[in-house]
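All protein chains but one are shown at their positions in the complex.
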Amino acid sequence: MSAYLAAVLTQVGIYALMTTALNLQYGFTGLINFGLVAFYCIGAYAVAILGTLGYGPLFAVSVALLVAAAAAWPLGLLTLRLRGDFLAIVTLGLSEVIRLVAINERSLTKGAGGIAGIPQPLAAWSPWGLLATLLFANVVAVLIFRRLVRSPFGRVIRAIRDDEDALRTLGKSPLGFRTRILVIGCMLMSLAGAFQASNIGFVSPDQFSPEVTFLVWIALILGGSGSLWGALVGALALFGFLEGSRYIRDLIPGIAESDLASLRLAAVGLGFIVLTLFRPQGIVGLKN
Amino acid sequence: MLKLQNISFGFGELVILDRVDLDVPKGSIVGLVGPNGAGKSTLFAVLSGFVAAAAGTVVFNGEDISQLGVVARARRGLLRTFQVPREFGTLSVRENFAVALHGQKGEKLRHLFLPGRALAQQAEDIDRRISAAIERCGLSHLADSPASKLSGGQKKLLELGRATMLSPRLLLLDEPFNGVNPAMISRLSDAIVELNRAGTTLLIIEHNLAALAKLTNTLHVMDRGSIIASGEPAAVFENPKVREAYLGSRGVHHA
Partner (left out) sequence: MQLVINLLINGAVEGLMTALIALALVAIYLVARFPQAATGDYVTAGAYSAYIVYTKVAASMVIAGLAAASAIAILSLTYFFLVFGRFRGRTYVSPLLASVGVAFLTRNVLTFFVGHDPIVFPTPLLPPIRLDPILLQPIDLVVVAAALIVLGILSILLRSTDIGREIRAVSDDPDLAKISGIRSRQVLIIVWLIVGLICGVCGFLLAIRSVVEPDLGWNLLLNGFAGAILGGLTSFPGAVVGSLLIGLAQELSIPLVGGSYKLAVPFLVILVVLLVKPAGLFGRVAKVR
């Protein structure tokens, strides 16, 4: 397997983790999280900061997950009573504030320049170490998704989607259930960030713009929101295309890197518009 | 069991509930009748916690619950059904019952992801309880069908059966017989009587006075936001105010 393919698959794997997490939050539970990059950012910076300070990967990842949970829990309790469109705006705002923190708290995050030299312990173990672990993480994520969906917990979530007021009259509060889903999803997104920091070896605030959030959303809708495999299919399709088409430059001379980037993203935008108009159920196509 | 005092509610200048006083003694079945638009369903909304009254108090089982929300009231044993049934459409009948039970370990994350047998053990108990409840409703043959596929009368049975399974202290029934065929009515009626015998107090909104009369001797008549008469059916319907309220409306049914 060439190094190029491994690199593409690694990127795809990292985004797939986030797409599965979003599938849990939106596809299954209906939460419109437009701020997911915030948790990706938290995970990446946690590993970056702790890794460069000499802490081991297990500790760094644990901290990444804990911080994400600690941030998602109060966020959930505060905001998950809000209507979906308001939740979208609030979560979007939150992710921008997190990015502001990353830019401004130089003592912690080294500011706009970012943190370099993040250790890559899995790469030291084996060239395929990171990819293998990532694949394993994705399988675990899907299994978590499956377990939740098929459980009594999942049954409550489905009841909430059908008629949350009716559920309240039975004495169960939707907020606690939604918040738990939010926390689990955000922890997975943080894990993706942790992988990314280790993968690239470098983090900086501009890696964590809302563009990432929206690309994950596009991947989910493309694959098929709500279906078990939809997230993976969508992530593979979208990020496979984006990462893979980076190298088209080698075939088309004379086009600048940034122009090609714009072209690819414009194509994604156009494709997504067409998708929402004509096949909103995505590739896997679960009809609701 | 339930005591309303001075409940008022409205939108701006529109008065929907006007200083309503109501007493529902423990263990009784009480009927609430009146023409359409009298405010009966709004009263239920206030009682169940969906709407905050502008004034007045609701005392339930000796406790002032006026400031409590829907979930808190339900947890204290104050349940309700809806005029148009609100079943969980994409869930099966069985799941509709299952989701109502409290204390399920399968709803707690630690039991889902940490090893242990508590989950499996409880699952059997739950299954038995649910199957029994579904059996009592006569819906066993539809247990695994999506609830959306049930007829109107069957959905009412489901709502009632599900509420019954939870043994509420007080059940608010909103037009349980509306749109239900006569055979089903007697089944629902029997279920209500049984529930009452088991200890549940009931407050029932109904237009079908004949069916209601088989269940209770105490009626309160509402019109335009207030209670205009209370007492036994015969006496209440002699009352000229009540006759006037019903004149010109289709509110009176005799089966």
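Per-chain numbering from 1; labels A and B assigned in written order.
The working rule: contacts are C-beta pairs under 8 Å (C-beta built on N, C-alpha and C of every residue); 3 or more make two chains touch, one makes a residue touch a chain.
Computed from a predicted structure; not experimentally measured.
Across the entire complex, the residue among A:Val67, A:Leu134, A:Met187 or A:Ile221 in touch with the chain not shown is A:Ile221. Of the listed residues A:Gly113, A:Pro127 or A:Gly269, the one in contact with the hidden chain in the full complex is A:Gly269. Of the candidate positions A:Tyr4, A:Phe59, A:Phe86 or A:Tyr247, contact with the hidden chain is made by A:Phe86.
Contact between chain A and the unshown chain involves residues 32, 78-79, 82, 84-86, 88-90, 92-94, 96-97, 100, 103-104, 214, 217-218, 221, 258-259, 262-263, 265-266, 268-273, 275-277, 280.
Everything that follows uses one rule, which is that only the chains that are shown with their structure count from here on.
Spacing of chain A relative to chain B, judged by their CA centroids, is 44 angstrom. Listed in rising order, the residues of chain B touching chain A in the complex are 48, 50, 69-71, 74-75, 79-80, 82, 86-91, 95, 98-100, 102, 104, 106-109, 112-113, 162, 166. The part of chain A that touches chain B in the complex is made up of residues 144, 147-148, 151-153, 155-156, 158-159, 161-163, 165-173, 177, 180, 184.
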